[in-house]
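For this depiction, one protein chain was excluded, whereas all remaining protein chains were kept in their positions.
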Amino acid sequence: MRWRAEKHTPFLLLSPAILTILFVVAIPLAFSLYTSMTPYKLTKPDTINTFVGLRNYVRLFSDDKFWWAFGRTILFLAVALNLEFILGLGIALLINRITWGQRTLRTMMMFPMMFSPILVGFQFKYIFNDNIGILNNALQALGITDGSIAWLVDKPLGMISIITAEVWMSTSVFAILLLAGLFAMPRDPLEAAKVDGCNPWQVFRHITLPFLMPFAFIAMTIRSLDVARAYDIVDVMTGGGPAGRTEVLWTLIARVGYDNSKMGEANAMAYVSTLLSVAFTYYFFTKLVAARRYMGGAE
Amino acid sequence: MSGALKKRLSKIATWIATFLLMIVMGVPGLWVVLSAFRPNREIMAKPAIWIPENPTFSNFAAIFGFGDAQVAIPVLSYFTNSMIIASTSTVIALMIGMSGGYAFARFRFRFKNSLFLGLMLSRAVPGIALSLPVFMIWSKLGLIDAKLGMIIVYVALNVPFTIWLIDGFFRQIPKEMNEAAQVDGCTRWQAFWRIEFPLARSGIAAAGVFAFLTSWNEYALASQLTRSTDSKTLPVGLMDFTAQFTIDWAGMCAMAVIIIVPALILTFLVQKHLIAGLTFGGVKG
């Protein structure tokens, strides 16, 4: 293996990637770490020079609103990701069974991926409008309800509506990855199990699902990587309201940082939120690595 | 009923069920597309008007500045900007991803695992935490309201995932193939392009689609870093339909169609590669 000797080659090959990330993510992140230790106010640029240490963080720890938003964000992530997984799995299993016209169905399946998150926000804001929204109009026309349901206001419904929009937008990602997994699935174990007299559920439970799990973890990792995209949706649909019922970290941070101009405080929140995302991603990533080992693919 | 017939019937039933499911799933999206061809008055009516009474192209005409519309939306510049930014950043991200993925797949080196993880985690930083610092650095460098500024950001956004997918793909390809080619007198560089690259094509295509869609639809960062027709992208242009007191939803839907159609065509074209790419790229790394 002569190329293994080339000690610097991998770093040379990786340097563009490392430089880009350094430039766009690491340096800005260091900057925002610093500002999170100042009383930095956007409209008063001089405030960036006052160093207050961990004061913003200490304040956060006693801030109920922040912790509610924190908890709600975790709830949002957990519910949305699991729902997306289950629905995506169902869709992938169905499409996998189809031989004719599959390409068209697959494109249809990926349709929601073409929608920009900001558009999804507006779209569901109108769908869920209590007075002129198509959902309530349909429910009333079908005689399912004679009232007007305040989808974006009532306590559990607000979160449910937002999660619906998020799930609609992102289930495709799961479906496409799980479908890829089903395609890669070897036929032999399936046939063997059938010969052994396993019923379809047992086959699914003990053969298909374990094989698919790595794909599920990939999807989870990808999704948890850019789940903050949901900010656009929440911001347009409810802006975190009413009375903070749908407030998640991202809406809180944006309001404190830009509307109230308190960037120092906002960046402290952003740092905690970054740690949360990193933790989620790291968790799925280790799961993924474990699943890969199990599959025998790892080095 | 014979077994064959039964099997056939169940197949058809599955097909219809799946098709219906896809339609249901598509409804919220189709509603947007249909709304693009209706006047606001009809979309916002109560009781709802289910069957379009006045199908119209006037929303599109308004965007392009025909008809009695007061203002044209500079949709052509937005479209051009989006195209340039999304495709350039995709191509660059793929090149960086190939070079990085190759390094991870073919070399052993110190800090390999932590470097890999670090690259992945960089993507987990929420845009809202980056937006202000990036803005301030960009403004010092004159990258605000410039396509180049957006391209750099999107490359960084897409590099982690492309590296990952492409890394998995290169691992699929036995090292021996490259070595054999070198024995046959190719340089390593030639061997890469003749042997490994063609085999990894699907993975690269899959990574490309994901990268393109991410850049094409991104809003949060673009809304901070772009300002005028020099760099504003289509999703940012959607906000042109909102004013302090009003939202022109029908117009927004028409614009949405303009955003969706190219993405849909691209996805349809690379379908085959997409599935194949994901199948092998992701898992067996």
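By written order: A and B. Residues from 1 in each chain.
Heads up, the rule we're going with is that a contact is a pair of C-beta atoms (placed from the backbone, for glycine too) under 8 Å apart; a residue touches a chain by one contact, two chains touch by 3 or more.
The definition used in the following text is that contacts and distances are computed from a predicted model.
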Exercise. Looking at UniProt, which of "Putative exporter", "Cytochrome P450", "Electron transfer flavoprotein subunit alpha/FixB family protein" or "Extracellular solute-binding protein" names the chain we cannot see?
Worked result: "Extracellular solute-binding protein"
Exercise. Which of these, A:Val52, A:Ile132, A:Ile160 or A:Val289, touches the one chain of the complex that we don't see?
Worked result: A:Ile132
Exercise. Among A:Phe70, A:Phe85, A:Phe111 or A:Trp151, which residue is in contact with the omitted chain in the full complex?
Worked result: A:Trp151
Exercise. For the full complex, which residue in A:Gly71, A:Gly101, A:Pro200 or A:Gly239 touches the chain that was left out?
Worked result: A:Gly239
For this session: Among B:Val75, B:Ile92, B:Leu132 or B:Leu234, single out the residue that touches the unshown chain.
Result: B:Leu132
Seminar exercise, completed: Among B:Ala45, B:Ala146 or B:Cys186, contact with the omitted chain is made only by B:Ala45
For this session: Can you list, in ascending order, the chain A residues touching the missing chain?
Result: 42-45, 129-132, 136, 140, 146-153, 238-239, 241-244, 255, 258-263
Exercise. Touching the missing chain, which residues of chain B?
Worked result: 39-41, 44-46, 70-71, 132, 135-136, 139-140, 144-145, 223-224, 227-228, 239-240, 242-248
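The rule is simple: only the chains that are shown with their structure count from here on.
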Seminar exercise, completed: Listed in rising order, chain A residues that touch chain B in their complex are 3-4, 6-7, 9-11, 13-14, 16-18, 20-21, 23-29, 31-32, 35, 42, 91, 94-95, 97-98, 100-101, 103, 105-119, 122-124, 126-127, 131-132, 134, 137-138, 140-141, 168, 171, 176-177, 179-181, 183-184, 214-215, 218, 221-222, 224-226, 228-229, 231-232, 249-250, 253-254, 257, 263, 267, 270-271, 273-274, 277-278, 280-282, 285, 292, 295, 297-299
Exercise. Which of the residues in chain B end up touching chain A in this complex?
Worked result: 11, 14-15, 17-19, 21-23, 25-26, 28-29, 31-32, 43-48, 50, 95-97, 99-100, 102-104, 106-109, 112, 115, 117-130, 132-134, 136-137, 152-153, 155-157, 159-161, 163, 171, 188, 213-214, 216-220, 234-235, 238-239, 247, 249, 252, 256, 259-260, 263-264, 267-268, 271-272, 274-280, 282-285
